[in-house]
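Only a single protein chain was left out; the remaining protein chains are all shown in position.
So, chain A:
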Amino acid sequence: MKTRSLPVGQIVLIAVLSALSLLILVPFYLIFINSLKSPAEASELGLAFPSKLEWSNYSKVFEVADLPLAFTNSIVLTFSSVAIILISAAMAAFAIQRRKDGWSAALNVLVMLGLVVPPAIVPLYKVLSFFHLNGTILGVVLINVATRSPLSVFLANQFLKSISKEIDEAAIIDGCGKYKLFFRIVLPLMGPIMVTLFVFNSTFVWNDFMYVLYFLSSGKQMTLPLTMYLFIGQFGSMWNLVFANILIISAPLLIIYFFAQRFIIAGMTAGAIKG
């Protein structure tokens, strides 16, 4: 695959890339080390090792920032949005990619528009009011699905091109119905792209700040990014707790990313290349 250069070249290359990696790793280290300091030490914002490790910072943040509630809300919001995006996008992509007629062409145009057009957020207020969904997590779930799914339909569509139609035909001849064909045969074959879409959509929804700010900014429905924003307004000078908060809200995605990262390239190979 790769053109192997001289070992000397490799050493130089690795040295340069390692130096550049520090631009990423030092900020991560900064978050971690300062989350374990006393308020006074953390307020220096430095890289020094703390004189005493304050593990209790984490439990303190959970309490002060009301994280258990926000965690629950974020998990409910993220999992419902991502589940609906994955299943509805895969189904839509199946119809769009397999059919070759006016319907699929029209749907394709809608998908492409969804990739480019910025969502009209303010008028959404009107739509949510009509369904009595203002200030509810379900409302924000549906907004996330509507605005973020076009990318998933597009990528799933590209991926389906690599799954031969002959598989469908064989299943149909064996007497397989259309829903069984999709859910039992085609969907399992879409596994790799589903993992990619899971990683990307979880990242987008978990981290979403804008829709939550517009439509959930009050009370019990608050999610992690919003509580963090309010927490900084109140406790911005307690840098140790601020960094502990950053670590807590980032950890779930970092863990998912490290386990699923090899699928990211696979999904992009399917999609972005023909973009």
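Going forward, a contact is a pair of C-beta atoms (placed from the backbone, for glycine too) under 8 Å apart; a residue touches a chain by one contact, two chains touch by 3 or more; residues count from 1.
By definition in this document, contacts and distances are computed from a predicted model.
K.L.:
Would you kindly match the missing chain to its UniProt protein name, picking from "Tetratricopeptide repeat protein", "Heme ABC exporter ATP-binding protein CcmA", "Carbohydrate ABC transporter membrane protein 1 (CUT1 family)" or "Acyl-CoA dehydrogenase family protein"?
P.N.:
Options "Tetratricopeptide repeat protein", "Heme ABC exporter ATP-binding protein CcmA", "Carbohydrate ABC transporter membrane protein 1 (CUT1 family)" or "Acyl-CoA dehydrogenase family protein" narrow down to "Carbohydrate ABC transporter membrane protein 1 (CUT1 family)" for the missing chain.
K.L.:
Can you tell me which of A:46, A:68 or A:191 touches the chain that was removed from the display?
P.N.:
Within the whole complex, the residue contacting the unshown chain is A:46.
K.L.:
Which listed residue (A:50, A:135, A:192 or A:225) would be found touching the missing chain in the intact complex?
P.N.:
Reading the full complex, the residue touching the unseen chain is A:225.
K.L.:
In the whole complex, not just what's shown, which of A:53, A:105 or A:254 touches the removed chain?
P.N.:
Final answer for the missing-chain contact: A:254.
K.L.:
For chain A, which residues reach the chain that was dropped from this view?
P.N.:
These residues of chain A touch the chain that is not shown: 1-5, 9-10, 13-14, 16-17, 20-21, 23-28, 30-31, 34, 44-47, 84, 87-89, 91-92, 94-96, 98-101, 103, 107, 110, 114, 116-127, 142-143, 145-147, 149-150, 153, 168, 172, 178, 181-182, 203, 206-207, 209-210, 213-214, 224-225, 228-229, 232, 239, 242-243, 246, 249-250, 253-254, 256-258, 261, 264-265, 268-269, 272-275.
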